[in-house]
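Here the complex is missing one protein chain, while the rest keep their positions.
On to chain A.
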Amino acid sequence: MIELEGLTKHYGDKVAVDDLTFTVRPGIVTGFLGPNGAGKSTTMRMMLDLDNPTAGTVRIDGKHYRQLRDPLTYIGALLEAKSVHGGRSAANHLLCLAQSNGIPRGRVSEVLDTVGLSAVAKKRAKGFSLGMSQRLGIAAALLGDPRVLLFDEPVNGLDPEGIHWIRNLMKNLASQGRTVFVSSHLMSEMALTAEHLIVIGQGRLMADTSMRDFIQQNSRSYVRMRSPEREKLLDLLHSEGIDAAVAGNGSLEVDGVPADRLGELAAAHQLVLHELSPQQASLEEAFMQLTAESVEYHAHDGEPVPAQAGAAPGARTPEPAGARPGEPQPSGWGADWQKKRS
């Protein structure tokens, strides 16, 4: 069980994580969802006591991280895939982590076997693909056989087979009664693995709900209608007691009535229809709608950002699309500097 209470992180006058309070329960996979830059990784680093919170606390099974004796046996984490010295072999990387927490040497080959890296155990991590690095990171998380597991974007860089594997792994771990907390920016991925959902946007808690409720509330199906005689159509629907909403381009959106019936109704009153189509709002759209106002960095096709649009309350200058302060840049000059602040 992980309990967050009023967790807050400021970088200068920028608020990265804003008063987060929630509980991650054992026995299920809890998804941690938010757009890029929403504060997911910062939150996870604070859970591991890597970053100091500005305010608030995190408790792992009732204890502060620093109070845990041999923390890897309580909580295992996959943060970034590439947190390995490239010159060290996979086995030695795991061995030094195991030794620091008094985990028996035999566990190293066990977890390498679990993630399917036994064949390259003696190989230096420098030559690993992103997918292999991700597996090595997962092996490190499993090393202490912990009751709590954190995965930050675990499917990144994995091939379809790897994605399938990690989904099953997470479900298995949860079904053994462990606490599994996994972050993603992909709603569709979460829908497949998570039972519970925590959504954040711009560091604030947007939703803390079961996946079933989220789907029920958010996967809206409706019928879109377009007619040259829109007013007549509206009157007709109204007289039949059907609610219709006028959408942007002059079309109507009708909830909860099958398209067949709407078509027959229009035909009976000899109304011309240009469109009659059943629509399904995907979970992805629901998620985007939920976090729309909180997305910090919209793509802007190279145009300058208007002073207020989409900018964080505390943001002073517009950032170029894709560049995120406090997050590592992929490469080039200053990459190292950026990394240090993330």
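Please note the rule applied: a residue touches a chain if its C-beta (ideal position, glycine included) is under 8 Å from a C-beta of that chain, and two chains touch if they have at least 3 such contacts; residues count from 1.
Convention: contacts and distances are computed from a predicted model.
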Identity of the absent chain, which is to be given by its UniProt protein name, from "ABC transporter", "Multiple sugar transport system permease protein", "Glycosyl transferase family 2" or "Fis family transcriptional regulator": "ABC transporter"
Residue, one of A:Ala55, A:Cys96 or A:Ala292, that touches the chain absent here: A:Cys96
Candidates A:Ile2, A:Val58 or A:Leu72 - the one touching the absent chain: A:Leu72
From A:Gly87, A:Gly127 or A:Gly248, residue that would touch the chain that is not displayed: A:Gly87
Chain not shown: contacting residue from A:Asn52, A:Ser239 or A:Gln270: A:Asn52
Where the missing chain touches chain A, by residue: 45, 48-52, 65-66, 68-72, 77, 79-80, 82-89, 92-93, 95-102, 140, 336-337, 339-340
